[in-house]
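Have a look at this one.
The complex is shown incomplete by one protein chain, all other protein chains being positioned as in the whole.
Chain IDs A and B follow the sequence of writing; residue 1 opens each chain.
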Amino acid sequence: MYALRLYMAFAKVRFMTQLEYRGEYFVRTLSKIIAWSTGFIMVMVLLTRFQAVGGWTVYEVLFLYALNMLTHSLAGTFFMNSFENLPRNIRQGVFDGVLTKPVSPLFYYVCTNVSAGYTSNYVIGVSVLVVCFAKLSIPVTLLNIVWLIAVILGGCLIQAAGFILTNVPAFWILKSESLMTLFFDDVKSFLQYPITIYAVGIQVLVTFVLPYAFISFYPAQYFLGREDALFHPLFQYLTLPVGALLYFVAVKVWNIGINRYNSTGS
Amino acid sequence: MTGMYLALLSRTFRLQFQYRGETFFRIAGNIIRIYIQVCIWAALLGVSGAADGDVTLPDMVTYVAAAFVLRTLTRTTLAHKLADRVRDGSVAVDLIRPVPLIGYMFFEQLSENLFALVFSGLPVIIVSCAFWGLVLPSALNLALFILSALLAVLLMFYIEYIFGLFVFWIKNGTHMVMLVGGLFTVFSGATVPLWFYPPALAAVCEWLPFRLIAFEPISVYLGKYDAWQALRVILLQLVWAAVLIVSERLVWRAVQRRMFIQGG
Partner (left out) sequence: MAIIEMKNVCKDFKIYKRGKGFWGGVKSLFARKDEIKSAVKDISFSIKPGELVGYIGSNGAGKSTTVKMLSGILLPTSGDIRVNGIVPSANRKQNAMNIGIVFGQRSQLNWDLPTEDAFELYRRMYRVSDAVYKRNVDMFVELMQMQDFLRKPVRQLSLGQKMRAEISIALLHDPKILYLDEPTIGLDVLVKDRIRDFIRRLNAEKKTTVILTTHDMTDIDRICDRIIMIDQGRLISDTTLEGFKAGNAEAYNVIVEYTHAIDAPPDPRVKLLKTIGEGRALFTVDRQAMTVNEILEYFSRAYKITDISIKRPEIEEIVRNLYQKMSPS
């Protein structure tokens, strides 16, 4: 309860201050809308011309895209500002303050870096999902809705673990920004299209090594009634456990990083 | 003057060398991005390739690689750098420097991009060539491509810089970068050639400078244009360069007015 109330206090402050500069908030929202809609626009341009990619039609691909974007934005609300800037905060010594507070370092660090900039993304992500449900005639049953929420939750946990794990090396390496670019941003771009269009090695990579495929590709199989995945059809149901496991590992590694910081400083 | 620019070039290269790890990661990331594009085109053309008689997979692989080279050369962080200078107040010093700020920043950026091209772009091109094969142009087309690529760099730097100058009003460079990035993705044809655009969207692109930074130079490279059409592209680039240079002067004057009145 103490933690929740403290979080609410922090979040309120972060949101209030970010809304204070209204001109800037407007530009930020606009630029985020444009940056994310371009992805949707390009998918639509391509699939209007070519009808399908790897057997997936335009709304099926958009469904993939929306799942990734929505979970990225939800997790990013908490983990983007904090972890994208972790290497810099460590280098500049800002991180020292995190360790002198009477709350858990992860909790404090995330709380003081909550972002208010994703609201437009939630709207776009949810709208595209709704359009896809309608266009693809996915039945809107209670089960499907509960399952969608579970899948989004699992996806958020995978994304959060991605934010954490690709930036925690900053505790060991001075400049680790490129790790996040490669192992989070670049590798995740495999997910914009069905992974079946890539070589088997890549499908193994995004399923077992960096299991981002559980964010969108495998859960989409369930909703689209597809069974074109390379591996066992059971994988469609594994998003939540995979997410929970990854997040657990991420927190463990974060704690190891904190101990390392404890012995070396910045 | 040349001496200063050479010193700047060598400093940038030295600085970039320090981040050795980053260079390796960037190469890997670039290969991933290109591989994805190639897979998408293989999947798409595999289905309806027949319908596009004059566009083949090697064409598209070359298109992807050329777009990558152009993106490496034209990518800028000018808006970020401007924003930093505005925030810490050093822009006031820039105003009284003997070298114009824009010249200094362009050259610094160009040095970084050349480094990126040599050390992370070239390996990627070699890999693409080895795995998928690239279409080689005629000597004339290559010369025309290089000329229009240079103009493309100038155009993109000016666009980013002009958008960057708006940080004097909105304080944060990140969003301007995202904005320009978004416009570039949709209107430049860097990811999807304009041949495949719906007619309405392609018509909009006609009136914007972005296609001159990616789609048109690549078309020149691929020999989709004869010499006269290629010269027309270059002429159009020059016209846009003139428009942008004038616009930059106008915005810069507004910035100076603002600086003198409000002190930044």
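The criterion applied here is as follows: contacts are C-beta pairs under 8 Å (C-beta built on N, C-alpha and C of every residue); 3 or more make two chains touch, one makes a residue touch a chain.
Bear in mind that the values here come from a model prediction, so they are computed numbers and not experimental data.
The residue touching the chain not shown here, chosen from A:G23, A:G55 or A:G93, is A:G93. Although one chain is not displayed, its contacts with chain A can still be listed: residues 2, 5-6, 9-10, 13, 16-18, 20-21, 92-94, 96-97, 99-105, 108, 174, 259, 262-265.
The rule is simple: only the chains that are shown with their structure count from here on.
Centroids built from CA atoms put chain B at 28 Å from chain A. By the touch rule above, chain B contacts chain A in their complex via residues 19, 21-22, 25-26, 28-29, 32-33, 35-36, 39-40, 42-44, 47-48, 169-172, 174-176, 178-179, 181-183, 185-186, 191-192, 196-198, 201. Within the complex, the chain A residues that touch chain B are 21, 23-24, 27-28, 30-32, 34-35, 37-38, 41-42, 45-46, 48-54, 173, 175, 177-179, 181-182, 185-187, 189-190, 192-193, 197-199, 202.
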